[in-house]
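To start, I am sharing the structure in question, which I have written as structure tokens.
One protein chain is absent from this view; the other protein chains keep their places.
We just call them A and B in the order they show up, numbering each chain from 1.
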Amino acid sequence: MGYPHPSHPKENPVLSKHFGDPEARTYDGWVKRGGYEGLKKILRLTPEAVIEEIKTSGLRGRGGAGFPTGLKWSLMPKADGRPHYLVCNADESEPGTFKDREIMRWTPHGLLEGCAIAAYAIGAERCYIYIRGEFTDPYKIMDQAVEEATARGALGDNAFGSGKRIEVILHRGAGAYICGEETAMLNSIEGKRGNPRIKPPYPAQAGLFGMPTTINNVETLAAVPHVVMRGGEWYKGLSLSNPKSTGTKLISVCGHIQRPGNYEVTMGTPMKELIYDMCGGMRPGRTLKAVIPGGSSVPIMSAAEAEDCLLDYEGVVAKGSMLGSAGMIVMDDTTDMVYQIWRLARFYAHESCAQCTQCREGTAWTTRILERILAGKGKQEHFQLLLDLSDNMTGKTICVLSDSCAAPIVSGIQKFRQEFEAYIQGAREPALAAV
Amino acid sequence: MSATAGQGGSGAGAAAGAHRGMSEHGSAHGGKGTETAPYERVFKGERLARLEWLFTKYPTKQACLLPALWLVQEARGWISEPAIGEVAEVLDLTPAYVKGVVTFYTMYHTHPVGRHFIQVCTTSPCNICGAEDVMKALLRETGCGDLGATSPDGRFTVIEVECLGACGFATPILVDDDFIEGVTPEKVSGILQRYQ
Partner (left out) sequence: MTEELVTVTIDGLQVSVPKGTTIIEAAKQAGILVPHYCYHPSLPSPAVCRMCLVEVEKAPKLMPACVTAVAEGQVVRVDSEKAKKAREGVLELLLINHPLDCPICDQAGECELQDYVFQEGRAGTRYSEYAKRFSPVEDFGPDVLYVPNRCILCTRCVRFMEDVAEDPVLNVSDRGDRAYIGISSEQLLDHPWAGNVVDLCPVGSLISKDFLHKARAWELDKTASVCPGCTQGCNITIDTRDDIVVRLRPRPNLEVNRHFICDYGRMNYRWLNRGDRIEAPLVRDGGHHVATDWDTALDRLGQLIRGTSGSAVILATGRASTESLGLVRRMLDRISVTAVVQVPSGEEAPLAAVPNLALRAERTPNVTGAELVGYGSDWTAGLLELASAGLVIVLDAELSQSDLNFIAQSPASVVLLGTIFPEELRNADLVLPITTMAEENGSYVNRDRRIQRYNQAKSQPGMARPAWWVAGEAIAGPGPSASAPATAAEAFELLGERWPVFAATSYDDMGFTGRVLMEPAIASGGSKSARVGTL
């Protein structure tokens, strides 16, 4: 459902069916709604069978990278005596994205069930759920749910009497966007600064505490019980456009839109339908100017591109951007694009972990250049300088935070150059005081 | 031994033009906190029991660092140098190591803050929905004036933060552990009254 709005007929509520329903949070309430049947079912299967089902479904990582989940699970080494770990990435900090929060606060048991199934499939007895520090309510709700599930035997030393041990531990973050990067998250759990690691080695070989580890996003894991109960074929069938993009996706729509919220759509749904039908379109008297579809780390789309775009991984790529985490920021004609690009650059500069030179210095410098432009001190040379810096910041670092900073800048100059020109040529009043 | 004659704002090197990197407005960092009374240990009784329980949840003591720091902040409201020393001691780490971790994560306070700590998101999705007006209203109504400053009555500190993960419910704020959605400038004074 387009929580907090009533469900729209064009939505496909699988994960979001019980958003807004407080009873769904409780163990009994969840069981009443069909919960934990999936876990019970797979405990009678082999882990390989579970992985096969997920592979069939075509489920892809919902945190932003879109890596096939079944494949990721199958990369874990066979049992060799070393402990395996599952890490659930609940660090949701990508600007524009607010879906995992809803999953945790409305269907915590759904997430736990997904974690338990995944842990079983990859041979892990311990699952750490890394919840960002600012998610105080979801943490409390998840904590309560873990207690309940353990008390009722779904988790613990003997999950549903299967003899298998599945333990879920909540780990609270402390304010760092970069900890959403999977290897940075591992370092953070280990009690270190949240620095991303170089790969190889990959987490499946040497991850948490050096042991084989799989990291999955909240939404990915929440989908797992549904795949298990209704079958991989069913999930695979939920695909309106490209067969490589299957299932449903929670799109977090925010910004200049009538009904912001989380909308669950089948992969391949046209973006136009989402914006205008489901979300009610623009505010009165306004027109669409730009959409950042995948959380702020993807290229900005023009209105024309957005209105002609299908919502799946390949569809958005075809329009020059990425589906990413599907945190859709909608901007209408009142938006000062230069100001917002500056604000995003400032975000990345603040969140850079400081390891790589290009990111550490580049994010700060691009922010400063944009400040000067906004303060009326911009120059023509700044265009080339920004593009040079963006090129320097792309494809050369340990993680993609610096690429993410470059994306709005490059696409912004490409598609909204006239707004930059307006500031540079003095046609527009400075938006910032001189620095 | 001269320090540095920086180019550009060189004269301003030590004055207003200088910055320790891109200082985030009103970050709750910077400055040494001071404890005047003798330091009282945090990890005793219930909290020590909690720490020992945490030891069973991770294979290394080092992994208990973030949870241990949260326990300190819950107990004292901020993490002082002696507290860093205590955490280092109970986890077999060095104070320098712990400090390196503390300064990485923006939610840990390294100096005392107001009785109620307010974080307001101003990243783009909220920014285009009026977050900066909410921020200004908060600064005005709390009496803080500046980001990162504590109000004269010691009641509030307001800082600007990055995306809080509630973009569809602009503008969200965190007051202590209370996550409040949909804040507008008009609602600010009503919200603040709940926090004495």
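Keep this in mind: a contact is a pair of C-beta atoms (placed from the backbone, for glycine too) under 8 Å apart; a residue touches a chain by one contact, two chains touch by 3 or more.
Since this is a predicted model, take the numbers as computed values, not measurements.
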item	value
Contact partner of the left-out chain, one of A:Thr26, A:Gln144, A:Gln258 or A:Asn392	A:Asn392
Touch criterion as defined above, residue of B:Arg76, B:Lys99, B:Arg115 or B:Arg155 at the omitted chain	B:Lys99
Sole contact to the chain not displayed, among A:Arg259, A:Arg286, A:Lys377 or A:Arg428	A:Lys377
Hidden partner chain, touching residue among A:Ala349, A:Ile409 or A:Ile424	A:Ala349
For subunit B, the residues touching the chain missing from this view	1-9, 12-14, 17-23, 29, 32, 81, 84-85, 93-101, 103-104, 106
Where the missing chain touches subunit A, by residue	176, 193, 198, 349-358, 360-365, 368, 372, 377, 381, 385, 388, 391-392, 395-398, 435
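Here is the rule we use: only the chains that are shown with their structure count from here on.
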item	value
Whole-Å gap between the CA centroids of subunit A and subunit B	25
Complex contact set, residues of subunit B against subunit A	21-22, 24, 57-60, 62-67, 69-70, 91, 100-101, 104-108, 119, 122-125, 127-129, 161-170, 174, 177-179
Subunit B contact footprint on subunit A (complex, rising order)	4, 83, 92-98, 100-101, 132-137, 169, 171-177, 188-194, 209, 252-256, 260-262, 292, 296, 327, 329, 331, 334-335, 339-340, 343-344, 346-347, 349-351, 353, 364, 367-368
